[in-house]
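One protein chain omitted, others in place.
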Amino acid sequence: MNSNNMEIITGNDYINSLRNRQLKVYLFGELIDDIVEHPMIRPSINAVAETFDLANSEPELATAISPFTETRVNRFLHIAQTKEDVVLQNKMQRRLGQLTGTCFQRCVGMDAFNSLFSTTFEIDKKYATDYHHKFKAFIAKMQRQNLVIGGAMTDVKGDRSLAPHQQADPDLFVHITKRTSEGVYITGAKAHQTGCLNSHWLLVMPTIRLTEQDKEYAIVGAIPVDAEGITYIYGRQSCDTRSMEGGDIDVGNAQYGGQEAMVILDNVFIPNELIFMDGEFEFASMLVERFTCYHRRSYVCKSGVGDVLIGAAATIAEYNGAEKASHIKDKLIEMTHLNETIYATGIAASYQSKATLSGAFIPDDMLANVCKHHVTKMPYEISRLAQDLAGGIVVTLPSEKDFKSETVGHLLDKYLKGKADVPTEYRIRILRLIENMTMGRNAVGYLTESMHGAGSPQAQRIQIARQMQLDFKKQLAKTLAGIDKNQKKVLVNEISDYFGRVFDVKV
Amino acid sequence: MNSNNMEIITGNDYINSLRNRQLKVYLFGELIDDIVEHPMIRPSINAVAETFDLANSEPELATAISPFTETRVNRFLHIAQTKEDVVLQNKMQRRLGQLTGTCFQRCVGMDAFNSLFSTTFEIDKKYATDYHHKFKAFIAKMQRQNLVIGGAMTDVKGDRSLAPHQQADPDLFVHITKRTSEGVYITGAKAHQTGCLNSHWLLVMPTIRLTEQDKEYAIVGAIPVDAEGITYIYGRQSCDTRSMEGGDIDVGNAQYGGQEAMVILDNVFIPNELIFMDGEFEFASMLVERFTCYHRRSYVCKSGVGDVLIGAAATIAEYNGAEKASHIKDKLIEMTHLNETIYATGIAASYQSKATLSGAFIPDDMLANVCKHHVTKMPYEISRLAQDLAGGIVVTLPSEKDFKSETVGHLLDKYLKGKADVPTEYRIRILRLIENMTMGRNAVGYLTESMHGAGSPQAQRIQIARQMQLDFKKQLAKTLAGIDKNQKKVLVNEISDYFGRVFDVKV
Amino acid sequence: MNSNNMEIITGNDYINSLRNRQLKVYLFGELIDDIVEHPMIRPSINAVAETFDLANSEPELATAISPFTETRVNRFLHIAQTKEDVVLQNKMQRRLGQLTGTCFQRCVGMDAFNSLFSTTFEIDKKYATDYHHKFKAFIAKMQRQNLVIGGAMTDVKGDRSLAPHQQADPDLFVHITKRTSEGVYITGAKAHQTGCLNSHWLLVMPTIRLTEQDKEYAIVGAIPVDAEGITYIYGRQSCDTRSMEGGDIDVGNAQYGGQEAMVILDNVFIPNELIFMDGEFEFASMLVERFTCYHRRSYVCKSGVGDVLIGAAATIAEYNGAEKASHIKDKLIEMTHLNETIYATGIAASYQSKATLSGAFIPDDMLANVCKHHVTKMPYEISRLAQDLAGGIVVTLPSEKDFKSETVGHLLDKYLKGKADVPTEYRIRILRLIENMTMGRNAVGYLTESMHGAGSPQAQRIQIARQMQLDFKKQLAKTLAGIDKNQKKVLVNEISDYFGRVFDVKV
Partner (left out) sequence: MNSNNMEIITGNDYINSLRNRQLKVYLFGELIDDIVEHPMIRPSINAVAETFDLANSEPELATAISPFTETRVNRFLHIAQTKEDVVLQNKMQRRLGQLTGTCFQRCVGMDAFNSLFSTTFEIDKKYATDYHHKFKAFIAKMQRQNLVIGGAMTDVKGDRSLAPHQQADPDLFVHITKRTSEGVYITGAKAHQTGCLNSHWLLVMPTIRLTEQDKEYAIVGAIPVDAEGITYIYGRQSCDTRSMEGGDIDVGNAQYGGQEAMVILDNVFIPNELIFMDGEFEFASMLVERFTCYHRRSYVCKSGVGDVLIGAAATIAEYNGAEKASHIKDKLIEMTHLNETIYATGIAASYQSKATLSGAFIPDDMLANVCKHHVTKMPYEISRLAQDLAGGIVVTLPSEKDFKSETVGHLLDKYLKGKADVPTEYRIRILRLIENMTMGRNAVGYLTESMHGAGSPQAQRIQIARQMQLDFKKQLAKTLAGIDKNQKKVLVNEISDYFGRVFDVKV
């Protein structure tokens, strides 16, 4: 990696750091020469660049003092030392959602860092290994170089009813294929990897609970994105090719977009010093669960994206001259109510963080799941309401080329006029932004990724079920119903965990 | 129009009837030479063609005996003579939704025919005009030639707070600009006209309640689609250009699509014999309300489209090997419950039809509005659930060209395998269909058109409010609460209208 | 039974027919002497009486010509001969809901009559038994005497995971305990039997699918309500004792109420001529499913009750001077939208009725389940909205005795005044009606019975699942996705059943 020894400071530095890498990226069946200048890819790079610029413009929000470097580092690379640190992740995420209107792709890396930090600590505690030490060194290096980390977790999975070692094709989950004294070689594929091409390093991690027979799948390690043996195949998004048509209107949000690609690993090497788990299969579930705990509440970013969509809906209502109708106002209130629910449940999860044995703080798992579960529904409803306010024209607008055409442009300008003092182009631009966020390119991030990222809805329900403490609640009911009255005293002692979560008066 | 004297029988006849017309259609700033062969337009033509083929394969469903020609005619051209006729419109609509998975574009014309039939009858009754007679002749001619009628109602509207005659630009609503002894000339524009290019004739109608000062806007007439003075500007849809990439996978539903365009009328002539309202402004609201009454319940078609999406969701669950999970099954049940609610409320509205003075039957307006109001929400939820079942891969799939590429195609085939006995391509095809219906081209029809077509949600709420008979219901409550006990007798007589609707024991 | 030979004509005749019966009814641990004059029971009798009065005042709605007596009989005793007959059941049900604001208790009997009619026909067809003939004779007798039939289906069930013959106590499902040449004796208990005391006869039926080992449980027969061996224990309802306080305000709906009791059968005799199934265990599921098909759509009555509650909510808004606020109006619209959805789905289910082999018509099962499934939710939301409009005072009102007290009555009159021209008492009466319907006595019928009557929510979901024709829908999706294209032709033949339901062009 050419950027290894150069510290990145601005968004522009970051963009430059992505040039001239030897990546094997396919799109539409072709090898891409330079992702930085590719019009379909660049918006996703711009979104990541914004995370660097924000660190400069709002350092309280987007940076923190690292205990490893003792300097101010980008918050995306920081290990949360306090509950405030965890809360500030959420505030930064909402802000970046507001600024980009899309997925800025760095949360996976941040959440992988934090969950791996405490997991390696606990593996070492059990097995006297030195993963945690090595991982801290890796973190400090990434912080100093100010690099972007992608977290490669989601395997392609094949037949969902079979464990990794039971699959007909062993490669359907990433696993070790060869060992040398220097390290290990891994093969497999990771699906829909957010921002993988825009990262400098990938943290490869298992994606599910593993058993002893899956030992060779229990591998965690860091690899540079341009490591030998990696092939990337770029994912299509709704309306993706509009960015290749020229113009900046039909694309809706010309500057920013998300990115997902399939990462295919063909005997990729991980040196010993970058291996952070190797065979301790029983820790796979701890890693996955801690990662999802952080990551589910990271979807607070969608409240920032929601702010943009609420703003767009309010703007089109104004441009249509309809903003004073009571039902319009009521729909904006409903959108806000839903959007703030996402934010509030995330903030509460973060605020109720607890210290792990490693010292790193981790959110309340119940509330993190409640937050994400709302995210699988509320953006869809906010989006539906935005389409309601937009009017049918949002899906029947003629093309940008027609608007700019000498032959028919003036007709469209005349007939698509809304409120007299608003230029027709403004109206069209807002409508295209709403299309972009509700059906187009950024709907991928705002809706479908909200559904499936960090686990599909059922995954949250399972996690909520695990923590709903029915025995405690049954006892509350029985006591009040006059059953088992003598158990009341016992109760208070037995529920200390519950107290811990709900009433963390002191840590 | 070249097809004037040729009866169209099959879908193929219909497609041929669209060739060689002198239409001025713009798309991407260019004049289109032949819409029939244009890859972005052809799927919408195919969808209309299906309405002809169904008339041949299922004549009980898709045709009826016309009282004007005394022959079997396409049901889309038929004036409903009984409540069964109205119900059968819905059954035909659901079936066509199932067959095309999209909007087949002929309901506007059918609903315009039926609403104008009874409205002209009532204008004539009041003013001794001869609109109804002329309109029947027009209907009979269309039935004999078996042509497609588009209904051009939605004006572009400009400032929504001003009446037509108050607009700064008088053309923001279609109006008469000139009169001769042969007829009138009209100017203005109609927005998002469903299937306009695929029609042979357009019925131009006013879009809102008019006052005396809007008299020149109270014009209804028929014009051939290739009349002099018409310019069409084609509307963009999400992912529309995928049909121009070659291939039939990424497009999702390669055969069928919807169509909406803006129709700009520049002094277009309507001869006297094709004028069906001219200045009787107080009948504009009757026409609009009757049209929306038919049309709101016509959205039962979406239950047919929903059948396809439910089928796609069930298929992907099977391909993923997940179809036996209880939560998966439960989501399919929920989708079905919602989808059948659309169907049932539409059927009930149609079944509760009443004869108008003209003899044509018209649906129950309350239930028609209830039906449409569900259509503004339920497809969105069905769609959300379909994305839930699909998994995140629905928005991160690489392109068809990558799948077919010699370099990486085999990698995708290997790594995107679900259940062992299902070809990877099948899985991809179903995912692309789900993308198409939930975010792509047919999401325009399944979602946003469901929201706004036949009136946006608030329009239904207003109509429900008008008919909710609060005085009757207040009296029911007061009687039971012991207030005004002596009013009970009076009540029964006063609510005859209500009885009419709810208890139409005999017509 | 003293009324056996006397035809009942008016509601008053009916009430008199209930006097002087030898019933063993317990309430608050006491044997009740005369149910007719018991203040807690009388309102439920009044509700049934209304079904007689309606037959006189609106015979088109509430009676029909019986093919067995060839005279006009109460519709609750009529076997549906056409789809219009089935639809008219719903219209009568809504009307009675409007008039009583509660459960009028006769639908179970009507639905039992109809389902048993076709089931006995099919048993006879298989086994050459003569149940159908005997049952027709019974029907004719009931029609001539104009009696009330209760349908006793729901067993107490014990351990839900065990079949009847597996229960520790064999009596947890009703079964035959003894046989003589004259008939059989049965023992067991039926829980929450709607209107049982207000009936003249009970039709005892099994409650679940049975196997060969449950043969002695496969018994259907008619017994008079005052048969030897029956004990009734009256069910409590929320706020039930208010009717014993004197006064007619706090009770909310002084005139009408529902009734449910537990019926305990201790070796009750059924003579041979009144046995309509005996051992044909495999027909138990047919009977249950047909019964629930009719009965689920019978819950359309709740739209009539909903009319009352909507009226009450509109009245209190008016009395509070708040009826013009846009959010108030919008909530009334929402209540109406939900309420009409119940009605419309029921009507559609009834309209799509099909003839059974016996000639009796039965509703569309999918839509009947969709209807009932909405009934398990929508009344709760309508009720919540009614409480919203009522204001908190609905649950903090002082008692009727305080209002009428000489000491503090004037203070309440002064301080609980709303709009100046509305007597305070009117305001209080409407509030008490809302309390009655949302938390009080009639909330039992409007809410909880809506949830569980005719099967709890999950029962509908199971039935929807059985009929959702996923294979047909999968094929629709596959065809459009370009998979298995050559199957399209086959499809049309295979789905005849589906066509039957959706497109019943001809019977």
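We just call them A, B and C in the order they show up, numbering each chain from 1.
The working rule: a residue touches a chain if its C-beta (ideal position, glycine included) is under 8 Å from a C-beta of that chain, and two chains touch if they have at least 3 such contacts.
Because the structure is a prediction, the values reported are computed rather than measured.
Checked against the full complex, the candidates A:Ile8, A:Ala348 or A:Val444 give a single residue touching the omitted chain, namely A:Ala348.
If you put the hidden chain back, the residue from A:Asp33, A:Glu60 or A:Asp130 that touches it is A:Glu60. The chain that is not drawn here is touched, among residues A:Arg94, A:Lys190 or A:Arg441, by A:Arg94. Looking at chain C, the residues touching the absent chain are 26-31, 156, 158-161, 168-169, 171-172, 189, 191-192, 231, 233-239, 241-242, 245, 250, 260-262, 264, 320-322, 325, 327, 376-377, 380-381, 384, 387-388, 391-399, 401-402, 404-405, 407-408, 411-412, 414-420, 435, 439-440, 443-444, 447-449, 451-453, 456-458, 461. In the full complex, the hidden chain is touched by chain A at residues 57-58, 60-61, 87-88, 91, 94-95, 98-101, 248-249, 252-256, 307-312, 314-315, 318, 329-330, 332-333, 336-337, 340-341, 343-345, 347-349, 351-352, 366-367, 370-371, 373-374, 426, 429-430, 432-433, 461, 464-465, 468, 470, 472-478, 480-483, 492, 502-503, 505-506.
For chain B, the residues touching the absent chain in the complete assembly are 326-327, 330.
In this section, only the chains that are shown with their structure count from here on.
Of all residue numbers that take part in the contact between chain B and chain C, over half occur on both sides, making this a same-residue interface. Overlaying chain A onto chain B using CA atoms gives a rotation of 180 degrees, to the nearest 5.
Centre-to-centre spacing of chain A and chain C amounts to 51 Å, using the average Cα coordinate of each chain.
Separating the centre of chain B from that of chain C, both taken as means of CA atoms, is a distance of 39 Å.
Within chain A, contacts with two or more other chains are made by residues 327.
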